[in-house]
Each structure stands twice: as C-alpha cells, then as structure tokens.
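Dropping the structure in here first, questions after.
All protein chains but one are shown at their positions in the complex.
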Amino acid sequence: MAGKVALDLRFRGGDGKSACPLNISDILSAAVTIAFNGLAYAMVLYLISVGLSVTMGMMGFVNLAHGVFAMAGGYVLTSLMSRWGVPFLPALLAAALIVAGASIPVERLLYRRFYGGDDLDQVLLTIGLVFMSVAGATYIWGPLQQPLQPPAWLNTPFDLGFRSFPAYRSFLILSGAALVTALWLAVERTRFGARVRASVDNLRMAQSIGIDTSRLFMATFALGSGLAGLGGALGADLLAVNPGYALQNLVFFLIVVAVGGLGSIRGPFFAAILIGVTDTASKYLVPEFGAFFIYALTLVVLLWRPNGLFGRA
Amino acid sequence: MFRKFIVLLVPALASLPAPLAAQTVKVGLINSYTGFVAQAADQGQKGSDLYFKEHEKDLPPGVKIELLKRDDTSNPEVGKRLAQELITRDHVQLLTGIVLSPVATAVVPLTAEAKVPLVISYAAAGVTIPRLSPYVVRVTFTLWQESYPMGKWAAEQGWKTAYTAVTDFIAGHDAEAAFTKAFTDAGGKIVGADRFPPANPDFTPFVHRIKDAKPDVAFIFVPAQTQATAMMRAINDLGLREAGIKIAAPQDLLPDEELPNMGEAPLGLITSGTYSIAGKRPANEAFLAAWKREYGDKAIPDFFSVDGWDGMAMIFDLVKATKGKFTADEAMAFFSHWKNQDSPRGPIMIDPETRDIVQNIYIRRVEEVDGRLANVEVATIPMVKDPWKELNPPK
Partner (left out) sequence: MRNSGAVGIFARRHHHHPLEALPWLAAVAAYFAFPSYLPLGAQILATILFALSADLVLGYAGIVTLGQAAFFGAGAYTAGLLAAHGWGEPVSGLLAGAVVAALIGLLSGIVILRTTGLTLLMLTLVVASMLYEAVNKASWLTGGDDGLQGMQVWPIFGWFRFDLFGRTAYCYCLIVLFLCWLAVRRMVHSPFGRSLVGIRENIRRMHAIGAPVARRRLVVYTISAALAGASGVLIAQTTGFVGLTFLGLDRSGSVLIMLIIGGVGRLYGAFIGVPLYMIAQDRFSEIDPVYWYFWIGLLMVVVVVFARGGVLGLFERFWRWTR
C-alpha cells in the first residue's frame, strides 16, 4: 500500500534517536499504569461475573444472557443521569436494585423451567433472550453507545504526589474493593451465605436438610444480577454500553468464570485480576495482537487446571 | 442547468392530454443497520431519507423512485448476496448506500458484470474502489482527501516528529498512509505508528503510549461515533495536550453529534474535514432547518448525513433529467459530469477521470459558538481531488 510506514518504537524520546529503549522510571511508570487500569477493569469483570459463576455452579444453568443484566445496569445508570438528572451515587444504587428486581420475574417465569435440564435448551433460550435484548435496546435507546458522564467530583485527576490518577478509575477500584469485601463477608458470615455455599457444594444434600432451594435460587439470582447491573453501570466507560453489549462481552465473562472455577465466589476474583491485567498489559505493550494473550492465557490455565483455579472436580 | 431543463419540461408535460404511464426507478440501498458502524449508517440513512422526502415532489409527474433498503449486517458476503438479489430478483437500475468499504469492494465486481451503476454514498475508505469497475462513482470523500492536508499543515506548523494512532481497519490504514506521506514528504519524521482493534471502548493504554513517546504532534483517527468521545476522554484524562503534544486529526475525531458529549476537552483542536454544521452557507442553513423539522431539535447531523443527502441528490438529478429512463452507460456519463454548487458542504463535483468526488476541504478549529462547541471553518482548501489518485495515476 502506498506510503505505508511500519515502525514500532516504544519508549523512545521525542528525537526518535535513542538506542537504549528503557530506563527504570519508565518501566515503573508503565507497570503502575498497567496495574492500575488492569485492576479497575478486573473489578468490573468480577462484579459482573460473580453472579454468573454462582448461577452456573449452583443451579446448573448456562445463562448466556447474563451480560444483559450488566447492560441493563449501564443503560439504567446513563438514562437516569442524562434524562432525569439523577445524581451519580443514587443512580448507581437504583441501577443495581432495578436490575435485581427485574431479574426475579425472568427467573421465576422462564429460567426455572429449565433447571437441571438440557444444556442446549438453556443455550438456545438464553441466546434468544440476548437477541431480543439487542433489539429492545436498539428500540429504546438507539444503536449509539451511551456515554457515561461522571459527576464533577470524579472528573479531575486524583493527585498522589508522585503521579496523578484518573479519579473515576480510582473510585472504581475503591468501591469495587468495598463491594467485594462486603460480598465475601456476607458469604462467609451470614446464614444466607452458608446456604448458598451449601447448595453449590451439594444441592441434594442441602435440600434434604431443609433449605428452601427454590427461594434460595431466586434470591441468589437476584443478587447476582444486581451485582452484574452494578458492574455494568460502574464500568460503563470500560465496557461500552450499546445494544450489542451482551454478545460482545460474553466471551470475557465466560472466561472469568471458567478460569475462576464454576460455582466459586473467590475464584472469579483472581481470574478477573489475571484477565484484567493481562488485557491492559497487552493493549499497552502489543496492541496489534488484540485479545490473543487473554485466550492463550485461558488455554494454558484451563489445560493445567480444567476446573478453574478454585473449582472443584 | 438541470433546473432549466425541468422548467421547460413541466409545462410540456402539463400540456399533455393523457396521463403518463408511471415510470418507477428502483434503487437498491444497502446499509449496515447492525454492526459496529451502525451509528454512521444511521446518520447517512437519515440524510438520504431526508433528501428523498423533501424532494419527492420535484420529480417529473409519473416518475417515482422506489428505494429498496437492505441490511448487510456489516458482512461483506451478505452485502454481495443482497446486491446480487437486488439486481437479479428486484431488477434495480441503481445501487447506492454502503457504509463499509469491504462491502463496497465485494459488491463492485457485480456492477461491472451486471452493468448496474453503484453510487457510494456513505463509505469513504478504499481509495482504489472507483478503479475496480467503470460503473462506480463515489460521492462521499476519501481518507486521503481529508488526511493528506493534515499532514502538510502539521509540517507547516514546524512540527518535526509525529505519532500516528489509527483504528485497525481500511479507513484507518488510508488515513495513516495519507498523513504519513504528506508529513514525511515535507520533512517530518514518524516516531510511532499504532493501530488499535476496531471495537475498542477504552483508549487509555494507547494514549499512554503516545504520551510516553513524546512526539510533537499526534495524528489520531477513530471511526466517527462514540469511539471519538472515548478517545477524547482518554486524551483529556491523561493530559496529552497539557503535556505539550499537539493533536492533528481528520473530522472523524470530532463528529458534530458527539461534540456535546465531550465537554470542554476539544476546545482549540484543529481538524480537517468536508463538512461541519457550523459551515456558513445558505444551503447548509436550509439543510439544517429541514433536518430539525424532520428529526427534532436534539438530532445533530454530521458529514455522513450530508454524504447521504448529496448521493440522493445526484440520483434525483439523474432521474429528473432522464425521466427515469436511462441505460447504465448513460447514467455513468451523467454521474461522471455531475456538479452541485449548492450542497450543504459547499460546491462539489465528480471528477470525470476518476469518478471520485472533488470538494472543498476545510481546516476547522473548535470554538465556542452560542454557548456550545462547534467546528468552525477557519480555512478552505478549494476543490481538492483525491491525492492518492494524483500520486498514483493508473498504469
């Protein structure tokens, strides 16, 4: 092609002449950037995927439409903020609650019939729902991506002295960490959490000791979907909120769950960190490769630990 | 000239005693209603539809244009099949639309085989496309047309080093090549060339790379939709301009409908392009008024919309001039010599040698107008032919 210039020069100074490419402060700076952005991405991935992990592990339901809840959270947040001027934090909360609430009829009326059933039926059902969500989102909001307008207090960079960080990402990491901690405490310390753990471990046993699994499924599903909605809302500028959202990001959610371990609650967290940091690093260092390294990483991990890092056989 | 023709025609027709048999010109319009360029496709479609609606009454009596719309779902093989079907099943006389240049490339061989002219009214990439078949005419623009002047302008500012960052698809490649050629020919040096994956929402890592490389100027191309906003956000968040790196870009970085979403970040940015809603000419004012009437106050057109509008104008002019009866060769002869002084983007014409568009390229700067940001045209490069074809004459 005429005039094609193919140069790939990283870490060079403005004069384009330096032969020795790296110095310590550059490497450190790059590492901090990658870690920071990777962690932010990981938080979003985890919040969205943890519900999927539990749904697939506990109810044995292949919910490929899980991304729809995340997408819904993103749409609710951006619509509340831009159309009705709701402030950021209340809108976030509303997004989580609305999505959680909306998931309950879906579970009761539709998903329930297919628990313990044929995987392929679940695949067909949930992909059908995804397709309908694509059309529905296009109808209500149009084909454009919904931009996230963070509030003013999150728009200015956050200066820590040695370098400044984008405030929104920082908020993402901090709130993500808080939510994850709350979630893990709830799972470890509350009755509800104990019931969830018991049901994931051995459903029949759990039923036989009197746990109302039907109610539990509903509650867990709502919680997982609500978290997904929250993740989709928080991550609206990392994972673009547009009608194709559920399909575009399905692979990454599935990877996080598979690598983390089906049914596990902690596993997807470490998987999300692995995936988030790897993805950010490869975008920064070798952008032409796209998501290749994520897939390679998944291949290696799943061959080494077929049940995921924290999964059970 | 064609208006004179019609002025003569109308009374002649009106004096005919018997009603004319209806002559319906079927035009196939292929667009990507689903896929990652749906936004551009939507803008273009609105422009085409608006012209159609506004000017349907201008057609000679008894002559109608029927628009058959098809969705290629951003897949070239689907687009090719749809074109095949439009030709063999629906017997269209013209094809138009197409927003993705791979779809255009797949469809173009059919135009030669079946002798059905194609008016490309949305796609801009793929400089060689009009050369692939004598029955293709492009009415939009080429990436070389808008990016080559940027390269020259950047060199004229005294900037010595540049970093190019484009989306990895044909439009990005064209833009990169055009800027690079112009910049290096004028003595500049490219210190880095990045290409990012097409459906990428987060540009922070890429902007980081640019910042670390410390060039004098960064040439950035992303498709003209919400990605542009994401790119501006990354540029803003990471303080690229504050770090002393200038930005040069084609109009795709600051599409008019995205400007309101970008906040204050783009103020002062220079881009080169074919159309801005802030362009001061009567045809533009009329166009904007019609747009607001049809689509509401909140809808903002962009250059894709105007491309669609002009493409439909060209087809209408053909139908009006020939009363809907034309052979493919007659249509191509008409298109190749078509001119329009009154497009919303200024004077445009088709170059008979290349069947590509010749138009003004405007250097614009983002300034505040009536409380909002707008791409204000500060300089005009008149009647620019496609630079790539000038530099690469056919053998």
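Letters A and B name the chains as they come in the text, with residue numbers starting at 1 for each one.
Following the convention adopted for this analysis, contacts are C-beta pairs under 8 Å (C-beta built on N, C-alpha and C of every residue); 3 or more make two chains touch, one makes a residue touch a chain.
Not measured: the values here are computed from a predicted model.
Engineer: Could you run through the displayed chains and say which ones the absent chain touches?
Structural biologist: A, B
Engineer: Of the listed residues A:98, A:127 or A:194, which contacts the missing chain in the full complex?
Structural biologist: The missing chain is touched by A:127.
Engineer: Which of these, B:67, B:114, B:363 or B:376, touches the one chain of the complex that we don't see?
Structural biologist: From the options B:67, B:114, B:363 or B:376, the contact with the absent chain belongs to B:114.
Engineer: Taking the full complex into account, find the residue in B:50, B:87 or B:118 that is in contact with the omitted chain.
Structural biologist: Hidden-chain contact among the options goes to B:87.
Engineer: Which listed residue, A:118, A:188 or A:201, touches the chain dropped from view?
Structural biologist: Per the contact definition at the top, the residue touching the missing chain is A:118.
Engineer: In the complete complex, the non-displayed chain touches which residues of chain B?
Structural biologist: Residues of chain B in touch with the missing chain: 31, 33-34, 69-71, 73-77, 80-81, 84-85, 87-89, 101-102, 105-106, 109-110, 113-114, 168-170, 197-198.
Engineer: Residues on chain A that touch the omitted chain in the whole complex?
Structural biologist: Per the touch rule, chain A residues meeting the hidden chain are 56, 110, 113-114, 118-121, 123-125, 127-136, 138-139, 247, 250-251, 254-255, 258, 262, 288-292, 295-296, 298-299, 302-303, 306-308.
Everything that follows uses one rule, which is that only the chains that are shown with their structure count from here on.
Engineer: Any idea which chain B residues touch chain A in the complex?
Structural biologist: Spelled out, the residues of chain B in touch with chain A are 33-34, 36, 38-39, 42, 161, 164, 168, 173, 176-178, 180-181, 184, 189-197, 199, 201-202, 204-206, 208-209, 212-216, 225-227, 229-230, 233, 237-239, 261, 388, 391-392.
Engineer: Which positions of chain A touch chain B when the two form their complex?
Structural biologist: 1-16, 26, 29-30, 33-34, 37, 41, 142-145, 147, 149, 157, 166, 237-240, 242, 244, 248, 280, 283-284, 287-288, 290-291
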